[in-house]
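This is the structure I want to talk about, given as structure tokens.
Only a single protein chain was left out; the remaining protein chains are all shown in position.
Letters A, B and C name the chains as they come in the text, with residue numbers starting at 1 for each one.
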Amino acid sequence: MAQPVSRESIEKEPRTRRADKAVASVCPYCAVGCSQLVYVRDKRIIDIEGNPASPINEGTLCPKGASTFQYVVNPNRVTTVRYRAPYSDHWEDRPLEWAMDRIATLIKETRDATFVERTAEGKLVNQTTAIATLGGATMDIEENYLIKKLFSGGLGVVSIENQARI
Amino acid sequence: MGSNMAENHPVGYRWPMKAREKGATIIHVDPRFTRTSATANLYVPIRSGSDIAFLGGLINYVLTHDQWFKEYVLAYTNASTIVSGDYVDAEDNGGLFSGYDPQSGSYDNASWSYAGPPHGPARDETLQHPRCVFQILKRHYARYTPEMVERVCGSPKELFLQVAEVLTKNSGRERTSAICYAVGWTQQSYGAQIIRAAGILQLLLGNIGRPGGGIMALRGHASIQGSTDVPTLFDLLPGYLPHPAVIRGDDTLEQYMRESLVRGGYWSNLPKFVVSLLRAWYGDEARKENEYGYQWIPKLTGDHSHVSTSAAMADGKVKGFVVFGQNPANGSPHAGLQRKALTQLDWMVALDLYETETAAFWYAAPEGWKPADIKTEVFLVPTAGPGEKEGTFTNTQRLLQYHDKAVDPPGDARSDLWFLYHLGRRLKELYLESANPHDQGLRNLTWDYLPERPDPEYRIQDEPSAEKVLMEVNGYTVADHERIPGFERLKDDGSTACGVWIYSGVFPAPGQNLARRRNRTPGNYVDPEWGFAWPGNRRILYNRASADPAGKPWSERKKYVWWDAGAGSWTGLDVPDFPLGKAPDTPAKGQGTGMDLHSGSDPFTLKADGRGWLFAPSGLKDGPLPTHYEPLESPLSNDLYPRQDSPVAKRFRRTDNPISPPGDPQYPYIVTTYRVTEQYTSGSMSRWNSWLSELMPEMFAEISPELAAEKGIENLDWVVVSTPRNQIECKALVTRRVRPFRHNGNLIHEVGLPYHWGYKGLVTGAMANDLVALSEEPNVYIQEDKALTCNLRKGRLR
Amino acid sequence: MTGGNFSLPHGNSPPPLAGEGQGGGSAGTAGYYDYPVVRRPVWTWEVPAYFWLGGLGAGAFVTASLAQTFGSADDRRIAADGFYVAAAALLPCAPLLIGDLGRPERFHHMLRIFKPLSPMNLGAWTLTGFTPLAFARAGLHAADTGLLRGPLRALVGLVPRRLTELTGCLLGLTLAGYSGVLLGATNVPLWAKSRLLGGVFMASALSSGSAAVTLQAARRGAPEATLHRLATVESAASLGEMAILTGYLVQSGKAARPLTTGRFAPPFWLGAVFAGGLLPLLLHGFARRGHSRTVRSLSTAAAMCSMIGSLALRWSIFEAGKDSSEDQSASFDLSKAGENLGGCGSSI
Partner (left out) sequence: MIDGYKRLMNLEEPPPPKKAKGFFTDTSLCIGCKACEVACKQWNQLPADGFAITGNSYDNTGHLGATTWRHVQFIEQAKANGSRQEQRWLMMSDVCKHCANAACLEACPTGALVRTEFDTVYVQQDICNGCGFCVPACPFGVIDRVPKESTFEVGTAHKCTLCYDRLKDDMTPACAKSCPTASIQFGDVEELQQRARQRLGELKARGESTARLYGMPEGKEAAEVGPLHAFFLLLDKPEAYNLPEVPRLPRKTMAERYGWSAAVGIGFAMVAALVFRGGRQ
């Protein structure tokens, strides 16, 4: 017989063949906006690669884009809320709901304590400069929109900034 | 120029490389010989910080060699417009323009205005009037000769001339040239002016609004364009509406609109955008009687930019800080001061997938603080990564692309949308009973984003619907909540709501999320059915300029958008960025507002006069024409003007932010910061990744063999790089890709520092941003970190 | 269009950085920095140990068999102990070979296919075939001398003596000779540059194998004449070894530097060349002129030197080969056009 092969070699298949779905996503790194396909099997990501359908990247990716899989599927990811109490020397894991309540309370306390309705000259300003937010450049526009809406339009925070300023 | 595209946008660079193979010339002008230089046809070295001198030299070349695109410039730019008699050019005033107030360090730009109204100014079509823009321009750049470019920029004259020839030969009716830039330009104390200089050059060459032309901002983050549009910036409301500010006198909505309104051009619609925004935010409580809730929006009382806020934070004036996927403790200028600022907070919330330097500042910062001395209450909230949520990114071409959800994020990780929605919900509950007038904005904020039916496939059932948010961003009619098809439908009577007017049209009907379109269009390289480009799916802005004044394409090769006389409409490969039925020969009406003030051959619809601005009569705080200044820190004095540096750039004169004076012998070298392909910004998205970390595992300083020899440094030796702010240690990468520049016979050395490392991650290292000063460009408040001065010695810190 | 005509700078002067002290450049080498062209062999000490023992066993078997066919009664009786030596030497061979595998539990895959093109496969089959033969012949010897009794003796009696010796000799010579060919069938300059390594190892196997027989003979108090003959055989092998080793070194040229001047120079020159070749020849020469008492001890000493030298030879060439794999310029020399081309290749 010709050079024999093993059973595994005959049965070899790309792991994407048995994916439950391939979902179109966009690379989280630079602003070129490469389209990616996220392959899922059993509710787990099994592969992320370039989407050939995209006129931007036509299936290609750069090294960072090609590493997106490890950005998401990574044992070093934080998966619980970590809390550090004032003057504490360690992190504590806290329930998400507790943290959300606590953060909302802190925002309210700080806002109420520092809110300026009018300037010394009597101008209506309805602002606080004691709270600041930073971020958004790797986040969705929907998220950015809610930051601006909640913190500016809702809370009167003026220092709302992101990486675009840097 | 100002961009290292091959390294930082490798997939974008796919297209210039394809063009190169088809015969195009790639020119790379950069202080370092990078991967872009290596793959360009022509590499030209330039001293960091001297870009305006180089571009000014090109402008001068184009003018003096009569290489400008006459028909284009005459018809589409303000070359013929006559400027106010009060105007004094920097050329005649030691590098300062008229209107400078040394006391406040700012300009009053009244004298830069046109002679006549902004929308119908006086013109001299012969371009001979001494005060017409063309003549002012000529005079302003007359001294930017090739010899001067060589002297100031260190760029060899022959190479500079080669660039000028290639650029001019590749521009005109048949050909176009594009200029790409990135933070290599913006992170300078006159960044906006550098881009302006490119704009002038491209207008002169007829490269704006045409296929293959333009000035391409290569932005650095997946949706940094989106976060600029929406925006999460202090000085803007969504869609580039100015943020109400005390200094502008925006006391009432009416005053705000009057202050912001531009009579000519599309911005005349501003009231529609503002009222619709307020309607989107405050719903039925936004009524005409209460100025549509205008007063619930805070008024700015000064500079609240990131850099200024950091300074205030360091002084203990900021109590709470929410950080969404950012890393100021490492990625922001003067990172040491940033970390100190974090210690002054009462509380901080950091949202990220990984523990960043910012989240860990209280125990891991290089300052070695004792946690017991730091009061800040810190939350690290785990967030969702790509494929774990849905939503829209806006890429560097203004293209909105929706990404779908594939799986739930792990554990307690949630999307930022989840965090914001549920935080907002809680805050609204906390303020539910408040009768305080200034709490009513929050109480009335429309906040209905939970989906009607959560997707049963996923574990997380209280995830808000990104499409519901996008629907609000798109806009709808208030009466029936029908989505509107585009911003043309917006009204200023409160009958429409729209979150971000420039995005209007992205989601015109249920099931028609155009950002989620993923179709190719054979035969049309614009691919109009892939995603949605704002505004109104236009891929090239001002594309009316791709046709001549009569509406015919400048050339068959470069046809893009043209007037179809038969159909009485503009048509082409792209959505025409022009009123569809407005014929080329439509004269401008002498009165009225908006587009009526423009003729059928005024392509620049957002400008008051419909023209491309060679000379900027308004809108800039540091001059109507780009002018060469030295960086705030420079080893050289300004060769062109007595004025050394930008007269209006903001320096933070604080004891913890010393800035070297010009020619400081203690800090004789230029230092510039940058990124490499293998890592990403401050590293929080790449240094936890073994595949990337192994490719660029350690911090290094790139120096020339000449500097290495001077200092006795061998490749991979440890070196200490210092500025008056701080000092760091890293390994030296000695390479001929870095070169010293010769100035008046002296060697001016440059040091290159990537800024990817920090103290958390699989690989760690010194932070280049520790060396950077707090400073601000006056228009956009960006720090200068592309050209600073430093010292360097062999050895280690201790 | 200027772009199409722009040419990258002429690169025909590389390495332009050579000797210019360029940091991060490929100073001083023609290649890519100082990275090796080929990968460093991953084998460990088990391999030279196996080569040595396998060669020694094979050499002893061959010597003993030749003595059976051609020798006198004394020679036959005395030299037959060589079959014991062979069996004893072969005993650890398979475990050593398996121990060096990355996946020892898959050792049987060595016999998955028959592929003489691969010296390793050939060696595995040879060892598999030779080991039982060596044991059978040793068993026969044990039966002859009365060490083996009962049914085992009857069983061993079935072994065809001559056929076993003949096939054993062929397999033994293959086993003794393939190891040098195996190393030569790589791209490690020290091993591959000269074509003589197979011969060197063969000679070393035979010298050490015959030395082992001599040693045993001396221990057993063999007649002086037999001892002399064995010493002559061993010396012939040693002489051959020295001759072909000289040829090997000359052919290898600069590629031999890791062996001749590197950290393995002492074991090579002192162990392999002096102790393994020159000293035994000298000792045997003395023994030939000496008294019967000294003959025995001189022969013993010579044989032991020869055996140890054989080990030193394998070990030093093996280890120096690893260093040689990192010798970039030797690799380039090996691949220079005009050399080796069209060798007597296609006959396999």
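We take it that contacts are C-beta pairs under 8 Å (C-beta built on N, C-alpha and C of every residue); 3 or more make two chains touch, one makes a residue touch a chain.
All values reported here derive from a predicted model rather than from experimental measurement.
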Visible chains that the absent chain touches, using the contact criterion stated earlier: A, B, C
Contacting the left-out chain in the complete assembly, out of C:Ala49, C:Ala87, C:Leu133 or C:Leu173: C:Leu173
Selected residue (touches chain absent from view) among B:Tyr43, B:Trp554 or B:Tyr680: B:Tyr43
Which residue of C:Gly199, C:Pro258, C:Pro280 or C:Gly309 touches the chain not shown here: C:Gly199
Absent-chain contact - pick from A:Gly33, A:Gly65 or A:Gly135: A:Gly65
Touch residues of subunit B, complete complex, unshown partner: 6-7, 10-11, 13-14, 17-18, 21, 33, 35-39, 43, 156, 159, 676-678, 690-698, 700, 705-706, 715-716, 731, 733, 735-737, 739-740, 742, 762-763
In subunit A, positions touching the absent partner: 1-10, 12-17, 47-50, 52, 57, 59-67, 69-70
Absent chain, residues of subunit C that touch it: 4-12, 14-17, 20, 22-26, 30-33, 35-43, 62-63, 66-67, 69-72, 74-75, 100-104, 106-113, 115, 117-121, 123-124, 169, 173, 176-178, 180-182, 184-188, 191-192, 195-199, 201-203, 206, 210, 225-226, 229, 232-233, 236-237, 240, 244, 321, 325, 328, 331-332, 334-337, 340-341, 343-348
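The working rule: only the chains that are shown with their structure count from here on.
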Centroid spacing, where centroids are CA-atom means, of subunit A and subunit C in whole angstrom: 62
Chain centre separation in whole Å, for subunit B relative to subunit A (CA means): 21
Distance between chain centroids, defined by C-alpha means - subunit B, subunit C (Å): 71
Residues of subunit B touching at least two other chains: none
Residues on subunit A engaged by subunit B in the complex (per definition of touch): 21, 23-36, 38, 40, 43-45, 48, 53-58, 60-68, 70-72, 74, 76-91, 95-96, 99-108, 110, 113-115, 117, 119, 123-166
